[in-house]
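One protein chain omitted, others in place.
Labels run A and B following the written order; every chain starts at residue 1.
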Amino acid sequence: MTGLVDRWSDVVGRSRALWLLDIHLRGAGQVMLQNNPLTGLLFILGICWGAIAAGNLALAIGGVVGLIVATLTAILLEADETALDQGLFGFNGILVGVAIPTFLAMSPATWFILIIGAAVSTIVMLATSHVMKVWGVPALTFPFVLTAWLVVLAAYSFGHLSIRGLAPPSLPTPIGETAASLDLSAGFFLTASIKGISQVFLINNIITGAMFILALLVSSGWAAGFAILGSIVSVAVALALGSSPAAIDAGLYSFSPVLTAIALGCVFFKPSSRVALFALLGTVFAVIVQAAFDAALAPLGVPTFTIAFVLVTWLFLLPKLDLKPHRHEPLEDGIVTDR
Amino acid sequence: MTGLVDRWSDVVGRSRALWLLDIHLRGAGQVMLQNNPLTGLLFILGICWGAIAAGNLALAIGGVVGLIVATLTAILLEADETALDQGLFGFNGILVGVAIPTFLAMSPATWFILIIGAAVSTIVMLATSHVMKVWGVPALTFPFVLTAWLVVLAAYSFGHLSIRGLAPPSLPTPIGETAASLDLSAGFFLTASIKGISQVFLINNIITGAMFILALLVSSGWAAGFAILGSIVSVAVALALGSSPAAIDAGLYSFSPVLTAIALGCVFFKPSSRVALFALLGTVFAVIVQAAFDAALAPLGVPTFTIAFVLVTWLFLLPKLDLKPHRHEPLEDGIVTDR
Partner (left out) sequence: MTGLVDRWSDVVGRSRALWLLDIHLRGAGQVMLQNNPLTGLLFILGICWGAIAAGNLALAIGGVVGLIVATLTAILLEADETALDQGLFGFNGILVGVAIPTFLAMSPATWFILIIGAAVSTIVMLATSHVMKVWGVPALTFPFVLTAWLVVLAAYSFGHLSIRGLAPPSLPTPIGETAASLDLSAGFFLTASIKGISQVFLINNIITGAMFILALLVSSGWAAGFAILGSIVSVAVALALGSSPAAIDAGLYSFSPVLTAIALGCVFFKPSSRVALFALLGTVFAVIVQAAFDAALAPLGVPTFTIAFVLVTWLFLLPKLDLKPHRHEPLEDGIVTDR
């Protein structure tokens, strides 16, 4: 594997076209915080599978167009080299490009707005990174979330953009006690958890989910592990609190917790038992935040996208905690002793 | 009094258990920005009285549990010593712990979310403090407001959490001219103003309000004075602008102005006539902001909590004004002369 990686770096260093290919693939990989072109390639293949299965090829085409437009915009704006090399200007674009065909019917006007949205996602990425740099915290997928919200909201005012696949705006109503006949089989857990991972790219497909897990494995065993655990935890919490089983089954309570678990568990902190506990709290809270935004955005008729992941991960990274494995005598009478 | 304070400091310095008790009590006191354990104790007693009077003991138990969970989370995360000693990680937790039983029916799921919420309130406190430090402005009760909003909103999506005591989500409708037969007696003013102070802890009880005033007096005469004046001003402004008399009587236009008056009048600025004028403007504006959020949050079906206090106090502290008693000839022709 290392030999392959070295040869790829070598080849990329010599060819402008391959460099371009490389940063696009890394851009796709960065959606789950992986700076790895093979991961990105497998993500794109997973999206293609999901698009074909859903009979909506525009998902895959939109994603690739968004990825290219966002990356080229960054090049034209002479964005930071290192960030460019890591694919940091592609991941918001690919998400915008998948999200728009998911929620709007495609037409020339929709393609126009997809291209504008992908280009703007790079500007929002630059802006957000500049703002968050003050606290040493990354932009995450906030540029995607903001851009996609604005585009979907705008569709309500534009006659040539038509919304589909979205519940109409409505005031929040308490879901009430869910039906008792809930299937708590291992099968339900497995299906929901894997679809939760595919929903990171807004795709509801178990094969796509499996491809995404493989894509993570290629880059980092920790990332794959935290993704799977994060998804299982989110399904368990959502079930325990009585959420809609249909939404849980479609993975809709899991995509943000999955990203939160990866981010807190092994990307921005080094894995350890303390970090795992902290990531667990974050993952549980991400389920609550997902539920909160499902209600909060109901009157606007826009999806939550990954705002729960962004908000929770920002809140949990901002304190700049020192979560190294604890170097003291741990606890005495339930309290840290050597204060 | 000073002798007592010294002896208490002495005792607290020698016993880990009493230190813990001390920072918990200070945590309660910090809800009204008082770093004083006796104030905190009286606040907790006032909450207990209100809980008993309302026949809802969970208010008091929730508050104490929230206080403990939030404080212990800060200890486990090895938060800043000085902040810990001042009780700065308890006040959001106690508020979360009182708010949840006020608006959700208690069940195992509700207690679970209360504990998660209180723990998270400490992380949000650390995050907010880190963000606001850039401008030298405190977090205030924002961590409570954000956490409590997310939890109450999430309850709409979770079947095992049921909302109560909240008007269902609705679009804002103009209140219209209020009935003419308004009782403008001194009694109305007094009742509304004292209940406004009890509502800082979401309690609608005149005895609790009186206990809170006593609690403030123990710590600072200025704080008690600004609280009372802030409450009276808010009742007057709300009446003058034609708000719902029932809401005014329940103290719902007053809790944020009360906190604003204390914060601007004597905590973050030193009392003077210029400062009093500035705090007066802030207090009046807090009534308007309270009314604005009452309308803005109606479609979401969540309470405003103390967002009006947080927003106004941030806006009035951020300019970093030099509000020392004026050292020039004051005014000539209505204008400051020596520019």
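Heads up, the rule we're going with is that a residue touches a chain if its C-beta (ideal position, glycine included) is under 8 Å from a C-beta of that chain, and two chains touch if they have at least 3 such contacts.
Computed from a predicted model, the values in this text were never measured in an experiment.
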Among A:5, A:52 or A:76, which residue is in touch with the absent chain? A:76
Full-complex contact with the absent chain, from B:201, B:285 or B:309: B:285
In terms of residues, what is the contact footprint of the unshown chain on subunit B? 134-135, 171-178, 240-244, 281, 284-285, 288-289, 291-296, 299, 314-316, 318-322, 335-336, 339
In terms of residues, what is the contact footprint of the unshown chain on subunit A? 16, 20, 72, 75-78, 81, 109, 112-113, 116, 119-120, 123-124, 126-128, 130-131, 134, 149-151, 153-163, 168-171, 299-301
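Note that in this section only the chains that are shown with their structure count from here on.
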Between copies subunit A and subunit B, what's the superposition rotation on C-alpha atoms, in steps of 5 degrees? 120
Please report how many Å separate the Cα centroid of subunit A from that of subunit B, as a whole number. 36
